[in-house]
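Take this structure, written in structure tokens, and hold onto it; I'll ask about it next.
Just one protein chain is left out here, and the rest sit where they should.
By letter and in written order, the chains are A and B; residue numbering begins at 1 in each of them.
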Amino acid sequence: MPHKWGMAVDLDRCTGCEACVVACHSENNIPTVGETEAARGRAMHWIRIERYWEGEFPEVQVKFRPVLCQQCDEAPCEPVCPTYASSHSEDGLNSQIYNRCIGTRYCANACGYNVRFFNFFTPSWDKPLHLQLNPDVSVREGGVMEKCTFCIQRINAGKVSAGIEQRPLLDGEIQPACVQSCTANALVFGDLADPDSTVSKLSKSPRGTKLLEELGTKPKVTYLQRGSWDDSQKR
Amino acid sequence: MTRKSDSSLTDDLLRPVFETSTKFYVTAAVLAVIVAAGFGTWFYQIYWGMGVTGDNWPVFWGLHETNFVFWIGISHAGTLISAILRIVNATWRRPVTRCAEVITAFALMIGAMFPLVHLGRPWLAWWLIPYPSERLLWPNYRSPLVWDFFAINTYLLSSLLFLALPAIPDFALIRDRTTGWRNWLYGKLSLGWQGTPRQWHRLESAMHMMALAIIPIAISVHTIVSFDFSMAVVPMWHSTIFGPYFVVGAIFSGIAALNIVMAIVRRMLHLEKYLQPIHFRNLGKLMLAMSLLWGYFVFNERLVTWYGNTPHEMAALWSTQLGRYSPMFWTMIFCNFILPFPLLTIRKLRSITATVIASCGVVIGMWLERFLIIVPSLSYKGTSYSWGTYLPRWPEIVIFGASFAAMALLYLLFSKFIPIISIWEMKVGEHSNIKVAAQVQESEAAGELV
Partner (left out) sequence: MDRRNFLKVGALTGASATLTSCGNPEHQMIRFIPEEEIQGGIAIWKPSVCPLCATGCGMLVRVVDGEAEVIRNGKKGLIQMGLARKLEGNPAHPISQGKLCARGQAAIQVTYHPDRIIHPLKRNGVRGSGPFQEITWDEAITILLSQIDGLAAAGSQNALAFLTKPMRGQRQTLISRFMQSYGAPPPMNFDPFGDQVLRRANAHSFGHEQLPTFDIAQSRYVISFGADFLGSWNAAVPQSAGYGEMRQGKPGHRGKFVQVEARMSQTGANADEWVPVNPGTEGVLALGMAHVIVNLKLRPGNLAALAEYTPAEVAKRTGVKTERIERLAREFAENSPAIAIIGGTPLAHTNGMFSALAVNTLNTLSGSMGKPGGISFMPQPGKDAPPGTSFNKFVTEQLASPESPVKALLLHEANPVYGSPSAWRVREALSKIPFIASFGSFIDETSILADLVLPDHSFLESWVDDVPESGAGIAVASVAPPAMRPIHQTRAMPDVLLDVSHRLAKPLQQPLPWKTYEEMLKDSFESISPGADTWNNAIANGGVWGKTGEPGVRPLVPLFPRYSEPEFDGEGVQFPFHFLPYKSQSFLDGSLAHLPWLQELPDVLSTAMWSSWVEVHTETARGLGLVQGDVVEISSTQGKIQAPVLLSPGIAPNVIAMPMGQGHETFTRFASGRGANPISILAPMAEPETGALAWAATRVRISKVDAASKLILFAGGMREHPDDHR
């Protein structure tokens, strides 16, 4: 049975520390665009922590929300790509196939979550920062679109290991970089096709919601709502 | 009715082909420099990357895409007007048709450049051609961009045909009047035209068929271009109104462009006798009709969005009505609606100059409209944390300017190549072809011809 990779994000645990953001950069060879380009709005944070203020001083609150590619089952970015660079994999992932991308950027416009990023220039790394690059992840050239892949290189490596050892994958064995580094264990990754996996169970939680569900994209990331003190009072 | 003798008509209309003034060379040189600057900038953009533009996250489309839609829109007047006027047999169309068809051809060519210009990896654009590729992939037929590819190419081909066919008798005319390389060239282009009744009949049938065929093609082209937007679930893009809205807007901007071009051609090539106030007035009436229709669509779109009050659309809407993009929006309303109205309706104000002013306003207004369709929606899409802004940078502006220079240059060079007013059609209009004469007399009686 094919896998169906999904994630759960517990907003009650997320502290906004952004370990996931840097872990993702480190794992996926994401270019650092520099001050000038960042000022032009070209920073590429495949996962970002959205921050929303609510209320006014002194009754003020902040909400954090990690947003990454939702790997939608009805991904709006897929039908619009003229070269199938954005396409659906058997494991339910929205694959971004760099070699096919001719850079129309239509997928990024169609994406309702704004999780797609474009290489406006061909990235370069001041030596010897290039020695840090992950050899399991391609380095993209200018003109190509990119986004969170759920660390497909780790998924593939996990499948290969399990295959060599001739055993099924264990729940929690594969962890994308963000999930692995999350200090509060707010991110959970797993197989939604396995009803016993943690992520499957969390996806059915009464606290669970989907981001921009009304767009009909069928995202595979479940957001578990923040609790409140009143919840805590109930034992 | 003033009868112009055949030979003076032919002489007048052929003069620009055979006589070249210094002004021509100077203008052509200046335009060529601007066009070269445009190409130079494009290569600069290819070499360094799309980063030289103002595109960013999340506003990934900007001036290039605006220009794309704008030029494809301009292309509509030509063939559409020419075709519709042919079908309804509006005889006043005769001096206008080739002017219009040429606009279409060149506007399409220029417009079709912009999809290449906006690509991140344009050297791979050929992957849009459906051929059995080594990648084992066809183009994604679900993508509106692939539909664009087919639609625009189809329209381009048919427009060129629609331009080339009625040019044959004029090519033959030039062939018969020239020697040397010109004679050879026009000989080839005229495809052995001798003006026999059978050939005339074939030409008329072909033109008629083309006119009928090209109208749905033209409508579908801009509808398909509108699908680039309406097929995406983006605030204020995902609207059923986009198809007809774009087509109307295209015709609107096309007529305006036609008016401007005709006025320039009239002045530069001394064609005052042939391009007369009545032509401008009639086109002006059409433009006014389009202005009303366009205004109706805009009002509809805005009212429905506002009334619906869906949160994810309101930010984009308010940005155009009151926010960051409102100066552009209200300028657009002024240019497309408020300015043309008095200039085209009040009898005292009506003149060629007035029509041209109104048309300039419309061209500006319609360009702004394309920008306002694309950019505000992308600025305010998705979660508010990810909203962004856009400002064009010099490469986009240079290429934008160069596209206008290219249009002017191509038009200029074309006028050297073939008479800008279709000679045989003018003659047909003048001669005592019984059917035509009768119509002419009828029209005369109705006070529609000067």
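To be clear about the criterion, a contact is a pair of C-beta atoms (placed from the backbone, for glycine too) under 8 Å apart; a residue touches a chain by one contact, two chains touch by 3 or more.
None of the values given here were measured: they were computed from a predicted structure.
Peer 1: Would you indicate which residue among A:V21, A:I102 or A:L215 is in contact with the undisplayed chain?
Peer 2: If we include the chain that is not displayed, A:V21 is the one touching it.
Peer 1: I need the residue numbers on subunit B that touch the omitted chain, in ascending order.
Peer 2: Against the left-out chain, subunit B lists 311-312, 314-315, 318-319, 323, 379-380, 383-389.
Peer 1: Counting contacts across the full complex, list the positions on subunit A that touch the omitted chain.
Peer 2: 10, 12-19, 21-23, 25-27, 32-35, 38-39, 43, 45, 48-58, 60-64, 126-135, 177, 180-186, 224, 227-229, 231-232, 234-235
Just so it is clear, only the chains that are shown with their structure count from here on.
Peer 1: Averaged over CA atoms, how far is the centre of subunit A from the centre of subunit B? Could you give it in whole Å?
Peer 2: Each chain reduced to its C-alpha mean, subunit A and subunit B end up 44 Å apart.
Peer 1: Within the complex, which stretch of subunit B touches subunit A?
Peer 2: Per the stated touch rule, the residues are 48-51, 54-61, 115, 118-122, 124-125, 127-128, 135, 137, 139-140, 142-146, 149, 228, 231-234, 312, 378, 381-386, 388-389.
Peer 1: Per the contact definition, I'd like the list of subunit A residues that touch subunit B in the complex.
Peer 2: 37, 40-44, 48, 50-52, 65, 67, 76, 79-84, 100-106, 108-114, 117-122, 141-145, 211-212, 215-216
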